[in-house]
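Every protein chain except one is present and positioned as in the full complex.
== chain A ==
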Amino acid sequence: MIDFLVSPFIEFAFMQRALLGAVLLSISSCPVGVFLMLRRMSLAGDAMAHAILPGAAIGFLLYGLAIVPMTIGGLIAGAVVALGAGAVSRFTLQKEDASLAAFYLISLALGVMIVSLRGSSVDLMHVLFGTVLALNDDALTLIGAICAITLVTLAVLWRGLVAECLDPLFLRSVSRIGTVVHFAFLALVVLNLVGGFQALGTLLSVGLMMLPAAAARFWTARVGPMCVLAVAIGLASSLSGLLLSYHAALPSGPAIVLSAGAAYLLSILFGTRGLMAVRSRHRHKAA
């Protein structure tokens, strides 16, 4: 059993790197996912993940499969879409979901178009689904830096984020920081998706962000514990996904996201605030 769990990571450096990358990503993007979910922006995360694509694709077009240009390209594209959609929703009548949908659809089509200008379908698969088993030092450094930035930013903005989610009008009545918080948070989303893009690709990185968060929602009614729990579920999913992919020769990215998906489905059923708990409340208390 120990052998089953541990030996892949002892014997193979690429497995160690994959695990380290996935652990850093979980710590970083799962709390971001919790706030995305609580702000009812779960699908915005998905949209943003698509939005990164054209930037990464331009980096790829110019420099091939190199991490730095693709990352910078992804950040720029993500920032343009996040700021664009954020500005449209904040300063016009259109809501965030509609403006995001508009921006990301344009981005996605553009990205696929650009990749196909040069690459094969294998390249497209790489950009869309990533390669957690081929993380190099650059990629790990990048993910580590993103993790550190995210944790520091969340710690600093925590009170503002909670206020902005819970009662945005109140926050605006006592402080002008709401707008700053809003855009800083969108920046974190983009940053984490770009970080996850190396390992899991643009399409699946949002899976590690949202699924543990959505699962954690079924277990607790407080934000702090919810973030911790989401990270724990993310870590467990990363580990089980990598082991699954190693032992059963499955693609690693989908295995990680499917593990998180399994955690989500189990949480719906068995969570303390899930279906079974709600169904079993036939017995009620006297007051």
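Methods note: a residue touches a chain if its C-beta (ideal position, glycine included) is under 8 Å from a C-beta of that chain, and two chains touch if they have at least 3 such contacts; residues count from 1.
Everything below uses one rule, namely that contacts and distances are computed from a predicted model.
Peer 1: Just go with whichever of "Metal ABC transporter ATP-binding protein", "Sulfurtransferase complex subunit TusC", "MBOAT family protein" or "Cytochrome c oxidase subunit 1" UniProt uses as the name of the absent chain.
Peer 2: Missing chain, per its UniProt entry: "Metal ABC transporter ATP-binding protein".
Peer 1: Which residue, A:62, A:87 or A:156, contacts the hidden chain when the whole complex is considered?
Peer 2: Candidates A:62, A:87 or A:156; residue touching the omitted chain: A:156.
Peer 1: Which positions on chain A touch the chain that was left off?
Peer 2: 38, 93, 156-157, 159-160, 162-163, 165-175, 177, 217, 220-223, 226
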